[in-house]
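Note that one protein chain of the assembly has been removed; the remaining protein chains are unaltered in position.
Residue numbering begins at 1 within each chain, and the chains themselves are lettered A and B in the order written.
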Amino acid sequence: MIRYIWPETNPCESFYDTLYDRLVEQGTVHIDDDPVLYKGEFDTPTGRLEIYDEDAPTEDGDDIDGEVSLEVPDPIESRTDDDGDYRDEYPLMFMQKHSKWRIHSQYEYQPWVREINEQPQLDINPKTAKRRGIEDGDYVRVFNDRGQMIVRAKYNDAIRPEIVNTDQGWWERDYIKGHHNNLTHMDICNATGNFAFYDTAVEVEPAPEDLDTSKYTESNPRGSTPDSAGGE
Amino acid sequence: MADADTTARRPVLSSFGTLGRGWLGVLALLLVIGLGAWAYQLQHGLIETGMRNVFSWGLYIMLFVLFVGLSAGGLILSSAPKFFHSQRYEGFARLGVLVSLGCIIVAGLLILPDIGRPDRIYQFVTSPDFRSPMVWDFGIVMLYGALNVWYLWLLTRRDLAARGSRLSLWVSDSAAGRDRDRTLMFWTAVCALPAAVALHSVTGWIFATQVGRGDWFSPLVAPVFIAKALVSGLGLLLVVSILADRFTAFTADRGELTSLGKLLGIFLAFHVVYLLAAERLPHAWAHHFGFWAITSNFLIGDTVYFWLWTGLGGAVPLLLLATPSLRRRTSVIFTASVLAVFGTLFEGIRLVFTGYQRVNINAAPGIATGGEYAGLTTDAWATAGTYTPTAVEIAVTVGVISIGALIVMAGLRYLPLQRAAPDAAYATDGGDRTQ
């Protein structure tokens, strides 16, 4: 069972000592605690947090005033770039979304999670991939002026053709080559006042043929054929 | 006594000779390698095989199915004529039962290395569930093996006694005894034919009762198993007879060989043409609309095993045996029989692949394969079954098969398999001996 240690529940030091002893003894410890911070109603029609809205405005809907666009905006870099051609060279917007598999880079080494979420992948729309000669499951090179990473392409129709994604939190040792943060920049986003890692311009191409991918392909029961590929 | 020596039938190998010893040496070597491989597998477990969770039966079961089929030919061929009080194919009867016995022993032994905990196999006896087709099969394989031993001894015991062999046990040779044996042979034949039908049907039902494995769940599987037992069993008997004719004192009657070749052709036509068509046509018709779509899905298979079976192991021997001028040649009968056995092997392989290649629920990530754990980068999943036997599996299997071959060799050397003298029918009617 998944248990949490919630340090705010009891500040008493002896409590932690006992807790530690129990943890050592039992391996896991259950603490009386209420982890839910918000118990009231949200100001939404259902009273719940609403993440998906069936009635959200669409580009061609009647309910929009012409200001709404679902176009992917120009990356920050091409807006700040002096010659302005950065986007032509690196037309894809690279995100590193938070995944359910980790908290940032924590639990990267968790063997049970890694059985399901085995290696870093590039979520890529099949259209975008095929235009570049990339098959599902191929290793690809993702690059821009700053650096590169080599990851496995994962066809994902849920991702916009202009966007690619690799879940954040992977360590350098997990990559065949490079790292996702070799690609990111330190430009600040006006809206959040924070780094805009989600807004990174890249290009993707098939990885070099002589690439050594044995780290992930050696103990792979399916070989590397994408047609029977199912795992993560 | 001197009289008995000249009239009683003899073993077809009076000694093993250089060639025979060499062959025995090869078989013994294969057996030792097989035992070594099995010991290795016992020590490390079934991880040393190519089987995994998605594809959980492999070479051992594929060849179990083949050898159960192979054990059909001899027993059926020697008992069917006796059932009709006919002397036909008498010359093949003893060799046939010997080959049957070797094959059913190989089949039974092939189950042992497939079991994850062979130390618990006694549970078959102490805690059986009679709903399980595997329990039925366990029973019928044992019964069939025992029947083969009894029948082989019954066929040869008077000659063994006449030659003073201890293998005759307490039986002595006498005209009255041979008469009694003839009656016993008839009744054994009466039991042997339904036992053979039951053996192949029950082995088929191991697969045919399973709803979870695609085309296994088909009422046709049992009849198909009978048909392929007839094809492969007769095929193997012809192969062994022709080899024995070539290398030992055994003589195979040319006319009967041709006639058996023709029979093999009929069995092949029934199995590879008729039953296959009967199995495939309804599916092709139901799932496709256009005439050519129906026809092509009816006629064209999609795996290499299918073509090895129906083409090389089906159509080619059928054509050879269907041509009268060709089937009179021993070499042609031999080739056709080898191909028929070879084809049946791939029919069994295809059957197992049919069940495991596709899984019913193949959504990602799939099924945990249960292979060796090699740390964080292990890919544990598969959405389709794949299988390649390992060297260990092949070595164990070849070792077990060599046991069968050794049994046949021992029979050739120590059992009176010789043909009855053409001018005397005493071997079967037993009444002509002068005391």
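What we mean here is this: a contact is a pair of C-beta atoms (placed from the backbone, for glycine too) under 8 Å apart; a residue touches a chain by one contact, two chains touch by 3 or more.
What we mean here is this: contacts and distances are computed from a predicted model.
Comparing "Dimethylsulfoxide reductase subunit B", "GNAT family N-acetyltransferase", "histidine kinase" or "Phosphomevalonate dehydratase small subunit" against the UniProt entry of the hidden chain yields the protein name "Dimethylsulfoxide reductase subunit B". Considering the full assembly, B:Arg213 is the residue among B:Arg213, B:Lys228, B:His271 or B:Arg350 that touches the omitted chain. When the missing chain is restored to the complex, the residue among B:Ser100, B:Ser168, B:Thr369 or B:Thr386 that touches it is B:Thr369.
Seen from subunit B, the chain kept out of the figure touches residues 45-47, 49, 51-54, 56-57, 111, 114-118, 120-121, 123-124, 127-129, 131-135, 138, 206, 209-213, 355, 359-361, 363-365, 367-373, 378, 380.
Contact residues of subunit A toward the unshown chain are 1-2, 26-28, 30-34, 36, 39-41, 46-48, 58-60, 100, 111-113, 115-117, 125-127, 136, 154-161, 226, 229-232.
Keep this in mind: only the chains that are shown with their structure count from here on.
Our note on geometry: subunit A versus subunit B, Cα centroid distance of 57 Å, whole angstroms. On the side of subunit A, the complex with subunit B involves touching residues 109, 111, 114-116, 118-119, 215-216, 218-222, 228-232. The touching residues of subunit B, counted against subunit A in their complex, run 52, 362-366, 368-369, 371-372, 374-384, 386.
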